[in-house]
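Left out: one protein chain. Kept in place: all the others.
Letters A and B mark the chains in the order given here, with residues in each chain numbered from 1 onward.
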Amino acid sequence: MSYSIKEIAASLGAEAFGNTDLIVSGVAEPAMAQVSDLALAMKPEFAAGLPMGRARAAMLWAGADWQELGLEAAITAPRPRFAMAGLSAMMDPGQGYAPGIHPSAVIDPTAQLGDGVSVGPLAVIGADARIGDGSVIGPHCFIGNDAVLGAGAYLREGVKIGARVTIGARFIAQPGAVVGGDGFSFVTPEESTIERVRDSLGDQGDLASQSYARIHSLGSVTIGDDVELGANSCIDRGTVRDTRIGNGVKFDNLAQIGHNVEIGNDCLICAQVGVAGSTRIGNNVVLGGQTGVSDNLFIGDHAITGGATKVLANVPAGRVMLGYPAMKMETHIEVYKGLRRLPRLFRDVAALQKAVSKSAKTD
Amino acid sequence: MSYSIKEIAASLGAEAFGNTDLIVSGVAEPAMAQVSDLALAMKPEFAAGLPMGRARAAMLWAGADWQELGLEAAITAPRPRFAMAGLSAMMDPGQGYAPGIHPSAVIDPTAQLGDGVSVGPLAVIGADARIGDGSVIGPHCFIGNDAVLGAGAYLREGVKIGARVTIGARFIAQPGAVVGGDGFSFVTPEESTIERVRDSLGDQGDLASQSYARIHSLGSVTIGDDVELGANSCIDRGTVRDTRIGNGVKFDNLAQIGHNVEIGNDCLICAQVGVAGSTRIGNNVVLGGQTGVSDNLFIGDHAITGGATKVLANVPAGRVMLGYPAMKMETHIEVYKGLRRLPRLFRDVAALQKAVSKSAKTD
Partner (left out) sequence: MSYSIKEIAASLGAEAFGNTDLIVSGVAEPAMAQVSDLALAMKPEFAAGLPMGRARAAMLWAGADWQELGLEAAITAPRPRFAMAGLSAMMDPGQGYAPGIHPSAVIDPTAQLGDGVSVGPLAVIGADARIGDGSVIGPHCFIGNDAVLGAGAYLREGVKIGARVTIGARFIAQPGAVVGGDGFSFVTPEESTIERVRDSLGDQGDLASQSYARIHSLGSVTIGDDVELGANSCIDRGTVRDTRIGNGVKFDNLAQIGHNVEIGNDCLICAQVGVAGSTRIGNNVVLGGQTGVSDNLFIGDHAITGGATKVLANVPAGRVMLGYPAMKMETHIEVYKGLRRLPRLFRDVAALQKAVSKSAKTD
């Protein structure tokens, strides 16, 4: 992972200055940078740390005076946060999983592995599974029967992909992620109290004790291209048709996607989000950390939920939501301002009651 | 998985019509059904999709006119959702785990495996563990020393069962589920700030910095019959006695059950629910997704919590709760209606203050 300043700039489509033949082999915050590091000082306030570190080159904001900062070389990018994507991809030492098929892996003879696939120690690949070219199957991973993984997949240690799951190209899964657990779907012989509560908004009716029968998940999971799934996150199978995830969707850790859910393209699903069964989510939606979405709802394109929003009703396209139950963000802010002033309001009303009562007496 | 219409109807205790010798080998939504599928059109609105698909037979609602719908055969069920339980069990292709003991599994010679037990590749079974007849131990599963699994268990890939855990018949565990992690129990040498805050409702007193000592979990986990545990869910050991789960309890993914918790029979614990230590939950309780329950509480039989309810106090039997902090559902709905009207209330009170003040002046 050693590159010249020139090579990095070319790769990022950024401008390079000074001794662009200088070689760097890592990136660091300015104050902690070693001689061989490219310091990251993409805002003027970060540049203050440069004298404390030993970097000879830095990535700077557009228009920065690199010579004034005492550097030998510099790269500037118009949108430095975006440049970090390319730079970090170049500099990532990765997990160092060995190429090739580890002899301890248990691979069914009918499984089809593409060119250049690597399979880590103690991984299991089931019958008729198909793994696309150049994929990396990490240690302790499990790929079920008839599962399909597109080209360029990268599965960290202990990822579990159930039978008949279909995933597109360039899938990334963090450790312990699960695709294709069975959906959570149970039914009582007679109408259950939950069904009655839903109909009556709170009245359970007679309370009979019933046991649950299991509805098996006959569907599977279909995932598009360029999807990433966080550590220990779970995407369940559909009941009849597949649970469906579009292209470019990114899930953080410990997210939960229920059976039959449909998610469009280019969504961000943050950590510990839960989406209940059969809910449909549009394109370019962002669900903040710990957001919960009830079952059978619809969330429109470009909707955004703030952290821990609990969505109990449909959300129209473009809406920004916050709170429990979810409200438009502006409403939430106004309402919660009021909430904090509530104790004073009670005092004001009590005073008014006294004044009016007194005025009534004096009339 | 091919059955005649006649066989399916007999198995479900449902009525069959038309050419009941017709063979189907799958189920599908009406519009997506192939010739060999049984279409699922269990409500009149779903039947509209039949002409778009190719199904010759369908499962319909009671009283449906199957001939009018252009079908060759049909099954009708009085409670179609319940019929789905039996039908989906018949039609489930499952994970296709191979029968028998995979040679790569590491099984302690003292472990006792019942008749017809299958053990997947790279599973580990500890000393003196006992596995009931007909159980399926999936790939990468771990069963600890002295653990007991009843007959007919079905463990998906990567399930972890700790030492001395006892589980009844027909246990199902989804990928990555954990039973028997240690409880989260720590104590400071002197009274901690948390203990003081609990006593004083908010006042920490003097802030001394203390480190935590670990209280080990000497108890284990005891689970009844017909329990299902979701992907990456966790049930912790008890401190002195066992954490206890009754019969027929179903847990969705990423649920967390703390040490010493007791749960009765036939409860539904939805995804991402957390139940803190030593709380007791009755029978037929439903905890909606992302519900949180504080420690040392009691939740009565047939109680229901809506999604994301945060239970900070005991809940009586039969109560339907919602919100944070949890309130009766009716109260919650009334209160939150008020909350949204709060900004107007402030304006009304301000207007009243003005009117009263003016009236006082004119008196």
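Here are a few things to note about the model shown:
Note that in this section a contact is a pair of C-beta atoms (placed from the backbone, for glycine too) under 8 Å apart; a residue touches a chain by one contact, two chains touch by 3 or more.
Small disclaimer: the values here were computed from a predicted structure and weren't measured.
Only one residue in the set A:175, A:258 or A:277 touches the chain that does not appear here, and it is A:175.
For the chain missing from the display, the contacting residue among B:152, B:224, B:258 or B:288 is B:258, taking the whole complex into account.
Residues of subunit A that touch the chain left out of the display are 26-29, 32, 40, 79, 81-82, 84-86, 88-89, 91-96, 102, 104, 120-122, 139-140, 156-158, 172, 174-176, 226, 228, 230-232, 247-248, 250, 252-254, 265-266, 268, 270-272, 283-284, 286, 289-290, 301-302, 304, 306-308, 318, 320, 323-324, 328-330, 333, 336, 339-340, 342-343, 345-346, 349, 352-353, 356, 359-360, 363.
In the full complex, subunit B makes contact with the omitted chain through residues 106, 122, 124, 126-127, 140, 142, 144-146, 158, 160, 162-164, 176, 178, 180-182, 184, 186-191, 193-194, 197, 201-204, 207, 209-218, 232, 234, 236, 239-241, 254, 256, 258, 272, 274, 276, 290, 292, 294, 310, 312, 324-325, 327, 331, 334-335, 338-339, 341-342, 345, 348-349, 352, 355-356, 359, 362.
Convention: only the chains that are shown with their structure count from here on.
Averaged C-alpha coordinates put the centre of subunit A at 23 Å from the centre of subunit B.
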